[in-house]
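Omission of a single protein chain aside, the complex is shown with its protein chains in their original locations.
Now for subunit A:
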Amino acid sequence: MLTEQFVAAISASTKPNTGVTKDAGIFVHEYQPLAAQRHVFKKSAAAPNGIAVSSSHIFAAQSDKAIVHVYSREKGNQEAIVPFPERIHSIALAAQDTVLLLGTESGRVLAWEICSGRLVSTSTAHLQPVTCIVVDPSSNYFLSGSSDAMIHVWALPSILSFSPDTSRTPVHTLSTHRGPISSIVCGHSSSTANIAVSISGDKSAIVWDYHNGQALRTYLLQETPTAVALDPADRAFYVAYGDGSLQTIDFYDEVQRTTSIDLLREASSSHRPIQPSPKTRFNAESQKLGGALSLSLSWDGTTLISGHASGKIATWDIAKSNYLSTLTNFPGPVSNLQFLAPTGFPNPREPTFKIQTIVKPKHDAGLTSSGNGLVPSNYTLSMQFTGRLRSPHVSATDGRSTKKSLFEEALTHPSFPAGMLEESLAELETWGAASKGNSAPAADFMALAQDDNANASSSSTSAAEVKDLKKQLASLQRIQKVTFSQLSELREEKEYFMSQEKKRAERTKTRAKKKLGLTNGAKPSRADEDVQMNDSDGASSESESDDIDA
């Protein structure tokens, strides 16, 4: 059964502590099938865009502090507190959750490889704190937004590269916004046609083609947006506002439906700001939710959940644009909300490695870059390898087949693979034939084997034994000859007597016939034989005659 969970983090505990949830800061909450709280991680106060969740860990940048809390999801405890030289305003995971990107107060972005502890810093490209970081699905690019209204696009591999001449500067700078960037979401494509949507304090949302650094579409919103979420198929985005209301902004709405197919890339409309209809906004004033601070979209893309200043988490039906329910009520403003991919698929793809424990950043290990562009000798990854990799031998002549070996195939086969059975059967046949050829009446194979063993062990005496056996054989043959001759004599004798007897019988018969012939005239001699036969098996002939009658 599939299980869908989300992670929520509160920025500060505002309510009086009550019972179990004392100083709890991060909540793992099950959304489906049963809406209930599953895990709690304590002592965290995360600012917006301040948590990052991997399959093994949760990272939480603490608001107003220069530390990141690391929680282990498996053990359910706080694994480490990692200090940094300056305050961290936003974090995000990249490269299959092995690199943590941290946006700092001074406007730099730090990249921390959590397997190796290597820490790389970018140039101070932003003038003010980096408020949000998003990573694109291929982990090749990430975008950082700052209070200085700028968005920078960075190439992650070149930042991580060991080569000394890589520039750790942004690839593109997106500078159309006029207010602080509050949040960015990235599209779900890993091709170069991907988009990103940013919202800003200047009451606008801009859709970007960040690969080329172009603004595709500008939306003028009625109020200052606080959070943004993007449809799984990149068809629309959802914006949350400070008054607790949400808005659907559809890329394929009435206005744009009339343009060409790839609406976003229509050049003529990229400079024309669009004011989405206020009708697409929806709210639930009766619920007293407070301002919406965070937004996340369920896996199937049909339900939106929003975290509010009152600590409530509300679910919304996107299609109907209405409020569904309040899932739970947390003891502080919900600053972060993140749906996790559902778990429980029958055949999940096994990861190739697991990160048991993180390696804290080493600031001075000489790992940043080496002079010659080679990998430093102390560059070490700490990970557990899981699962066997199948990487067949590279050969130009044979295709690369990742087939199981015969042994593995046989091991999990319901009985044995047909090929293996046939091979073995064939061998069994020849084996049996060979053993039969050695000794004809060898029904008992074991005894023979033991005899063989004995012969082998006493090789010195074997010659003598052979002689003995030959002698025995010769004598036996002699006896046999004698018996055979006796037998033949006896047989001859018997035959002689038999013939004598026959002759006598025939003589008496002919005599009797002669008498009969005198009385009945000529009668064929066959009748006698018939009579004789009837004597011997009368019943059968009777039945035969019955059959003929019928």
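Methods note: a contact is a pair of C-beta atoms (placed from the backbone, for glycine too) under 8 Å apart; a residue touches a chain by one contact, two chains touch by 3 or more; residues count from 1.
Keep in mind that, in the parts below, contacts and distances are computed from a predicted model.
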item	value
Chain left out of the displayed complex - its UniProt protein name, from "Pre-rRNA-processing protein RIX1", "Elongator complex protein 6", "WD repeat-containing protein 20" or "Ribosome biogenesis regulatory protein"	"Pre-rRNA-processing protein RIX1"
Of A:411, A:464 or A:490, the one touching the omitted chain in the full complex	A:411
Among A:176, A:326 or A:356, the residue in touch with the chain that has been omitted	A:356
Selected residue (touches chain absent from view) among A:77, A:124 or A:302	A:302
Touch criterion as defined above, residue of A:386, A:472, A:485 or A:499 at the omitted chain	A:386
Missing-chain contacts mapped onto subunit A	1-2, 32-33, 95-96, 98-99, 113, 115-116, 118, 138-141, 155-158, 160-163, 166, 171, 191-193, 211, 231, 233-236, 248, 250, 252-255, 257-262, 274-275, 277, 279-280, 282, 300, 302, 317-322, 352-354, 356-357, 370, 373-391, 393-400, 405, 407-408, 410-411, 413-416, 418, 420-421, 423-425, 427-428, 431-432, 444-446, 449
